[in-house]
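Excluded from the complex is one protein chain; the other protein chains are retained at their positions.
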Amino acid sequence: MLKYIGVKSIDELYSDIPEELLIDEGRWASLNIGFGRPLDEPEVHALVKELLSKNVTSKVPPFMGGGLWPHYVPAAVTEIVRRGEFLTAYTPYQAEISQGLLQALFEYQSMMADLLDMDVVNSSMYDWPSALGEAALMSVRIKGVKRVLVPETINPFHLRVLETYTRPQGIAVDKYKVDLSTGYADLEDLKAKAGQGASSVYLEYPYTFTGVVDVNARAIGEVAHDSKALYIVGVNPLALGLYKPPGELGADIAVGEGQPLGLGLYYGGSTLGILAVGWSSELVRQMPGRIIGLTTTKDGASRAFTMILQTREQHIRRSKATSNITTNAALNAIAAAVYLALLGPKGLKELAESIWYRSHYAALRLREAGFKAPALSGEFFEDLIVETPVSYEGLFRRLAAEGLYAGIPLAKYANWAKDSWGLLSFSELHTKEHIDILINSMKEVN
Amino acid sequence: MLKYIGVKSIDELYSDIPEELLIDEGRWASLNIGFGRPLDEPEVHALVKELLSKNVTSKVPPFMGGGLWPHYVPAAVTEIVRRGEFLTAYTPYQAEISQGLLQALFEYQSMMADLLDMDVVNSSMYDWPSALGEAALMSVRIKGVKRVLVPETINPFHLRVLETYTRPQGIAVDKYKVDLSTGYADLEDLKAKAGQGASSVYLEYPYTFTGVVDVNARAIGEVAHDSKALYIVGVNPLALGLYKPPGELGADIAVGEGQPLGLGLYYGGSTLGILAVGWSSELVRQMPGRIIGLTTTKDGASRAFTMILQTREQHIRRSKATSNITTNAALNAIAAAVYLALLGPKGLKELAESIWYRSHYAALRLREAGFKAPALSGEFFEDLIVETPVSYEGLFRRLAAEGLYAGIPLAKYANWAKDSWGLLSFSELHTKEHIDILINSMKEVN
Amino acid sequence: MTFRQAAWDEPLIYELSEGRRGLTFNGMNRRFKEILGDVRVPEELRRSSEPQLPELSEVEVVRHFTRLSESSYGVDNGPVPLGSCTMKYNPKEALRVAFDESLQLLHPLIPDEYVQGLLEALYRLQEWLASITGMDICTLAPAAGAQGEFSGVAIIHRYHELKGQRQLKTEIIVPDSAHGTNPASAAMGGFKVVEIPTAEDGNMDYEAFRAALSERTAGLMLTNPSTLGLFEQHIFDIAKDVHSVDGLLYYDGANLNGILGRARPGDMGFDIAHLNIHKTFSSPHGGGGPGAGPVCVKDRPVKDGITLRDLLPGPIIVYDEGSKLYRVSWPGSNSAGLIRFGIGNVPQLLWAFVYIASLGPQGLREVGEVSVINTNYFIARLLRETKGYSVPYGPERPRKHEAVISAEPLLNETGISAEDVAKALLDRGFYAPTIYFPLIVKEALMVELTESETKENIDRYVDALKEIEEMARRDPDLLRRAPTNTSVGRVDTVKANHPRFVTPTYRVARLRQQGKQLILR
Partner (left out) sequence: MTFRQAAWDEPLIYELSEGRRGLTFNGMNRRFKEILGDVRVPEELRRSSEPQLPELSEVEVVRHFTRLSESSYGVDNGPVPLGSCTMKYNPKEALRVAFDESLQLLHPLIPDEYVQGLLEALYRLQEWLASITGMDICTLAPAAGAQGEFSGVAIIHRYHELKGQRQLKTEIIVPDSAHGTNPASAAMGGFKVVEIPTAEDGNMDYEAFRAALSERTAGLMLTNPSTLGLFEQHIFDIAKDVHSVDGLLYYDGANLNGILGRARPGDMGFDIAHLNIHKTFSSPHGGGGPGAGPVCVKDRPVKDGITLRDLLPGPIIVYDEGSKLYRVSWPGSNSAGLIRFGIGNVPQLLWAFVYIASLGPQGLREVGEVSVINTNYFIARLLRETKGYSVPYGPERPRKHEAVISAEPLLNETGISAEDVAKALLDRGFYAPTIYFPLIVKEALMVELTESETKENIDRYVDALKEIEEMARRDPDLLRRAPTNTSVGRVDTVKANHPRFVTPTYRVARLRQQGKQLILR
């Protein structure tokens, strides 16, 4: 091939690179890259198995949630997303040869829309916090006020990400108060702050770091709208099998985390940012991210799918785009679509109930064991705060050493939390025995 | 639907079954079937994980071979055979809609033919021993003498299966001697026995229960042919990366075990029977099993594949068929095809060398450690017999308790083996460290 | 539904070969090479030339087989209503368990105490299968139904051998509706096969059976429900009769799906039965295997304290109360021998374990019921709405899991054959029924919908058959050109089997190209 190209050696193909920059083979091979030589596949396989076996996975599924949750990954989901035609495809720029991929993503958007009770869903963001960041920027583009309001008990990681997204543009992120006895938002405080002007008011639903489902969810939206702010609701989609969806709450924008929908935890590395809006031209035009739409072939003969409203995106609009996002979490969106299709409305309800039962059973047993649970008296779903007589972090560490991951020691991450508070999370993965083991161990270690 | 059918209840659809036979719902539900109630998928998943975790898998790959061997399963093989279009297909009776499956099986047959140096390969048998049984029956159909000859050191499991296949038809399975100092066949004894008449002479190549590769392999075939018997050679296909293939040895029929070709062990539950013959009308017409052939479409426009020579098979010839086999190991044949395509001739040779290196390194270290290894002085490939000063079974059990599966205590299965003999097997899965650990532990425990 | 199968016009993998590598083992040999030098193999044993395998990189291998797979069709693609095959859905969770990586390095001779998890699962399965069939004890060893049959025949052989009457017992009775494997298995066991015709009502012709029965009768092989989907109504009499001449009754369990949860072979008088894990218990057919064919027996006496269980030619798993361990018990000297090295096709067996555990007894019974309803609904619609298809043999009787319809009326009227119908179904995105089997039905279309198909799919399937019938009248030539939506059009099977053309391997094509005459006589 070199001969055909007309060069004597491969080096000629790098001749336009300044001499001083070029790295010779020997120097390159001496750098800390891989294991110094190519490894055969069986070697790599053995090496990685050995490495991963150093992780201490517990026989009892972790009781850790708080925004990313341990849930069951159905086998059918895994099998579908492993299919090379989906897995190894690029963004479907050529619609004609990618109809299956486009339809799958359209179906994700559609099912998510029905779950959220919203009209327009994009085909994915990276994760919940970045979706929140983008939603906030979007609200500022629309409303023009460089201020957004978030609840005091917002997930602290989400808060930091939100600040990272907003800070360079000089947007203030201010908090409205939450009553720490019930876990519900302080509507008066919110009203006062919203009255001072904000582009959007945000609610976490349920609050990921308290577990509470805010009864004021509708009222918060009304306050937002009264103050000419947009209402952004962030959700754990599984809660929507039981609780009112963002659409019913009056949300303008819904964001959330698709990770519980059959993706697994992967140390927080397998996420799916949800972003949806109601049918408003302004909202849709200002949305970030890719959207797949239904259409027909040019000859009108058959239904077809294609990417739509691309003029919002960076590859067309460049610095005027609604976001810089391009690669997103498409395959995870397909996984979520398969997951939602497997469950259907009934399965989703059963699963939500499954979760509700476990957290409420745990609360009962925790109280019987002498703990305060839930420490915040409001409605709760998957996570709940338990209050212990001791520092939770110590208790947590002792249990971890026994192979029980007993939630999240809240004070470590959230300044509003008591040192004695732990956030426990329960899912369909936990049997009654698992929960009993947890609580018995908590009693003993306490 | 019942209404449309015109019955009042489903029971009517069973009305032709004698009353006394019918089982009512209650009685059925009380039987020992499953766990007494339907389990949800997450329940089953947890249950099975729990169960499988009770198996004690060693960090060091087992040193156990003897006819089924631990080998690396390439990821690409797994991914291909999991594809639903292959996995969930039936026997390709409708060629037009199953071209891909047919071509894949044709390619298996073709690659296996080139590996074996034989002309015709069927699209699979269950496993090596049943392929051997069928080959023996085939030889008797062709030659008419109700006797077959096998080496004394034949795999004892294979021997029992062979006897099971031949005994109902009154066929004698006689053994020719093997020199237990070298592991090579006793040609004089074979000549004498073959002279008394036999339909076939069988050789294991390498002998799975001694590890020896018989230098007389060609000569044995000559003896067989001189006595008007067919020559059947049974192979570990991986050995053929280094050693002469059955075709070069003059084999009329080759059988063998495809399990090492990327199938994994699965407690002996993932096998692939190889069966091949040279180009002889008689042999081909008497072959058992399915064969895929190349042809064209009727209009001659394109290449196509279909099942051929079906008049040999049970669904056409019934009691006159060459075998009763129908379901075989097709998917495993596809796995083997993918495996062989990944390796190619170079990879196969490297792998065979990889195995050779390990067994020979082990022999060296075993001798240094004071053991007799190999106990049989002949050429060896993957397995070798080690002779220890103690009963091997005791040593084996002590090592197993330490998590080292140190081969097979031969005397437990083979009456010609000394109590102090163990059959160790080495593969590309074993690193130098693994082998050193084994030998050090053998020294200590000894 | 319109449908067009992918067609990649994919070359043979040999033609793609480009001197590349998909998998290497070089680095791994380095350290050994340093110690041992080059590999040494005696000249007389050294392979003289490399095998002519293709040489490709991993990406090319993956692409090749991915493309090929898109020209294949399984239950994951759509309905595969092949009769006699029970092509039900293969649940993905069972797939995940069956091929669990932790099993890849489990050797069959690892001592029992280290494989307790697997043995427990298989022990349970073994017991469940006994309960489901009403038999006493099963071995999981046989690799497929046919090997199960052969095992059964070997048991029959051994039974008579142990009783010293093998010389006398030379015949096995098989109805003419039986699957080809039955007579073939009987013949492999050295028995003469006596075929009994099928009566008009679909039962085995009882009079003919009585006439054939004699002291030479070693046993009878029966599929119940039969391949016609009909329950054998004389079963009690037949059992009594066979036993009266000291014959054994063998149950071909391929059709168990039809009576699952409603009736059991063990209660009908059968002595031996095989099951097809890849039919009734949802392990996939894999394009032709592997499956699994456990064999169960009633534990009746043979002689001198020997009972039928002692004759099983495969291991059984026992639970040892003393050590609290599951143990593998290998067949002893009274057995019919041994059928394999290992305990059975483990992935397929685990698949069945997951399936039964998931469904429980209730679910399994529902499986049987839904498959029976589906079949009878299908027949009802077909007969009501078409004229080209008939249902021979006891047309008024309810079918079980499957039905054999005849396209003879259609052939007579339009010249369109069962094969044409089958090809036309392919064009409509359905896999075709089994055709021309059982042999006793002319222009047979053997349809088994299983419980996995929805009413909507059955309706679509009947609609397709109707449409084909109409087209047969309107434009039969169009049908004769079917299929056109599959990867290729009709395949030339005559050429495929022609003595001068028959090409079972690429090697044969290569040799012919090199001028070698390879003719099959």
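A, B and C label the chains in the order they appear, each numbered from 1.
By definition in this document, contacts are C-beta pairs under 8 Å (C-beta built on N, C-alpha and C of every residue); 3 or more make two chains touch, one makes a residue touch a chain.
All of these numbers come straight from a predicted model, not from anything done at the bench.
Trainee: Kindly name the visible chains that come into contact with the excluded chain.
Mentor: Across all of the complex, the chain we cannot see touches A, B, C.
Trainee: Looking at A:Leu105, A:Ala135 or A:Val148, which makes contact with the chain not pictured?
Mentor: Of all options in A:Leu105, A:Ala135 or A:Val148, contact with the hidden chain holds for A:Leu105.
Trainee: Out of A:Leu230, A:Ile334 or A:Ala417, which touches the unshown chain?
Mentor: From the options A:Leu230, A:Ile334 or A:Ala417, the contact with the absent chain belongs to A:Ile334.
Trainee: Using the definition of touch stated at the top, determine which of A:Gln169, A:Ser377 or A:Asn440 touches the missing chain.
Mentor: Of these options, the touching residue for the absent chain is A:Gln169.
Trainee: To test your reading of the contact rule: which positions on subunit B touch the chain that is missing from view?
Mentor: 37-43, 74-76, 78-79, 84-85
Trainee: Since one chain has been left out of the picture, which residues of subunit C touch it in the full complex?
Mentor: 1-9, 18, 20, 57-60, 62-63, 66-67, 70, 75-78, 89, 91-92, 429, 452, 454-456
What we mean here is this: only the chains that are shown with their structure count from here on.
Trainee: Any idea how many Å lie between the Cα centroids of subunit A and subunit B?
Mentor: Computed value for the inter-centroid distance: 49 Å.
Trainee: In subunit C, which residues are in touch with two or more of the other chains?
Mentor: Counting only residues that touch two or more other chains, subunit C contributes 23-26, 28, 62, 66, 93, 95-96.
Trainee: Can you list every residue of subunit B that touches 2 or more other chains, as numbers and ranges?
Mentor: Subunit B, residues with two or more chain partners: 41, 45, 53, 74, 79, 82-84, 428-429, 431.
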